[in-house]
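Provided herewith is a single structure, encoded as structure tokens, for subsequent inquiry.
Only one protein chain is missing from this complex, and each of the others stays in its spot.
After this line comes chain A, so read on.
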Amino acid sequence: MASSEVARQLQNDNCRPLSLSGHVGFDSLPDQLVNKSINQGFCFNILCIGETGIGKSTLIDTLFNTSFDDRVSTHFQPNVRLRAQTYELQESNVRLKLTIVNTVGFGDQINKEDSYQPIVDYIDAQFEAYLQEELKIKRSLYNYHDTRIHVCLYFISPTGHSLKTLDLLTMKNLDSKVNIIPVIAKADTISKTELQKFKIKLMSELVSNGVQIYQFPTDDETISKINATMNGHLPFAVVGSMEEMKVGNKMVKARQYPWGIVQVENENHCDFVKLREMLICTNMEDLREQTHARHYELYRRCKLEEMGFRDTGPENKPVSLQETYEAKRHEFFGELQRKEEEMRQMFVQRVKEKEAILKEAERELQAKFEHLKRLHQEERMKLEEKRKLLEDDMIAFNKRKAATELLQAQAFASTPSVSLKKDKDRKKDPGFRLELLCFDVRDHEIVSVQEQSEREKLERDRISHREFQK
């Protein structure tokens, strides 16, 4: 039962085959492995692509025998979106995390050029997430909830003619990223003969356009025969229904028409059973493996090559990822340092400019201050002159006053009251002199107040200028 290919490969590694002389017990190894997998649970992700109303949700419900979702979508979506839902199913001791991704609004737009793009992006994003996890330093791959799409059910409209352009375009863009299984939806609208012709037409169109759909594997002897037959029945013509009807003495899932009842699980009526058999019972593990080993590896290779990593260097010597990374890192650091230098230079320059400006300002202020000081000096001198003049006037006036008083005194020389008068007059004089003094002081005050305010203003300017410089 063990394949000879393994034996050949192992023998190539210089291992000698040994014969056991008794029961060792490692034949329980597959069981140990399976037990571990059961404990961890399985993941399976299905992507359903098809026009609105073609029966995607109904088919999934029928496949898994459950009502997953009741929402009916409208035909008026502006662009294609994807809706993903995850469910946990359990059967005997097997836990399955099933994710169903539906396209919403596919084929409804007037301009369908970009319809496939969101789908491609979604699939790439799942690969990307896995790649990111794999490239992490601290990673936990065995705990990772795998969201990569394992199979894509493509729903073809039962026109009976051929593939629509949109279908062809979408499938062409997806065939290298995901396992595609095309199904003919609502197969109860086509008669048997038309169906046969339709299937042949579809397959020939797919082949002639180079679309690679998923082929059931035929390398394992136990399932190769059945897989090969099934490969001949592609695309499966399916009918979905969750309503049960009494046919004969059993309750079966069926669709009731005035002219008869279409039974979902009747192989004569549609290929539903074949689809379920192939998808779930026989090839689920292979679908998962193909996704990981082929589609994901292709994505990873392309992505890493895009980033500039190669397996062989310029002289065709094997270069490890490490070396390439080191080289890139050096390059990057060089770049980083250069940018830092640039920024530093720019900063220094700006600072210099600012300093120059500030110095200018300071010089201007200084000049102004000097100018003001000079003005102030001049004014002061003027005032001094004026004061001198005034004083001279005062002295002159006093002299004249003294002279007139003398004359007056001489005139009243007989009366001694004159001297008293003189005294009184003299006493009056300080009053006058006081007045003058007051005038003087006031004058001085006025001058000094002006000076003071100007001085303060200059000080303020100077201080703020200094702060600015800081």
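Criterion: a residue touches a chain if its C-beta (ideal position, glycine included) is under 8 Å from a C-beta of that chain, and two chains touch if they have at least 3 such contacts; residues count from 1.
The criterion applied here is as follows: contacts and distances are computed from a predicted model.
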Options "GOLD domain-containing protein", "S-adenosyl-L-methionine-dependent methyltransferase", "Proteasome subunit alpha type" or "Neuronal-specific septin-3": UniProt name of the undisplayed chain: "Neuronal-specific septin-3"
Of A:84, A:358, A:372 or A:458, the one touching the omitted chain in the full complex: A:84
Touching the hidden chain in the complete assembly: which of A:220, A:267 or A:393 does that? A:220
Just checking the interface: what residues of chain A touch the absent partner chain? 1-3, 6-7, 10-11, 13-39, 42, 63-69, 78-94, 96-97, 99, 101, 114, 117-118, 121-122, 125-126, 128-129, 131-132, 135-142, 145, 147, 220, 222, 276-277, 280-286, 289, 293, 297, 300-301, 303-305, 307, 309-311, 320-322, 325-326, 328-329, 332-333, 336
